[in-house]
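Left out: one protein chain. Kept in place: all the others.
And then subunit A:
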Amino acid sequence: MAKKTAIIASNGGLFEAYKVFNIATAAAASDHEVSIFFTFEGLNLIHKEANQQLPMPEGKEHFEEGFKKSNVPAIPELIEMAQDLDVKFIGCQMTMDVMGLEKDAFVDGIEVGGAVTFLDFAQDADVTLTF
């Protein structure tokens, strides 16, 4: 049976985005079944507009050049790749309600669910990560 990787993304910065999507795509490429639960600021990572310009942590802006030099793919590119590899995105319903966001503000193909939706997937996951 395929291994399962469950990720919780709860922060909205550029660094978190790379942590989440790099691990997710690498796991999916290794034939893991992958689900990411986006909650609170983590929702920025899949927000159509917000994810184009995720902030660097304060004082770390000088890394921008390093990202360019290392030819690191842009976040929207990584998202496309992740979805291509069947990574499942779950947006947190409660956070969306609190922030007044609708499903169509996010990249296509996401599911919206509550904590239980994620727990159901995560309960027998082989790898569980929180970012």
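Simple rule for what comes next: a contact is a pair of C-beta atoms (placed from the backbone, for glycine too) under 8 Å apart; a residue touches a chain by one contact, two chains touch by 3 or more; residues count from 1.
Convention: contacts and distances are computed from a predicted model.
Participant: There's a gap in the complex where one chain should be. From "Anti-sigma factor antagonist", "M56 family metallopeptidase", "Branched-subunit amino acid transport protein AzlD" or "TusA-related sulfurtransferase", what does UniProt name that chain?
Facilitator: "TusA-related sulfurtransferase"
Participant: With the full complex in mind, choose from A:85, A:101, A:115 or A:129 the residue touching the hidden chain.
Facilitator: Once the missing chain is taken into account, the touching residue is A:85.
Participant: When the complex is taken as a whole, what residues of subunit A touch the one chain not shown?
Facilitator: Residues 3, 22, 25-26, 29-31, 70-73, 81, 85 of subunit A touch the chain absent from view.
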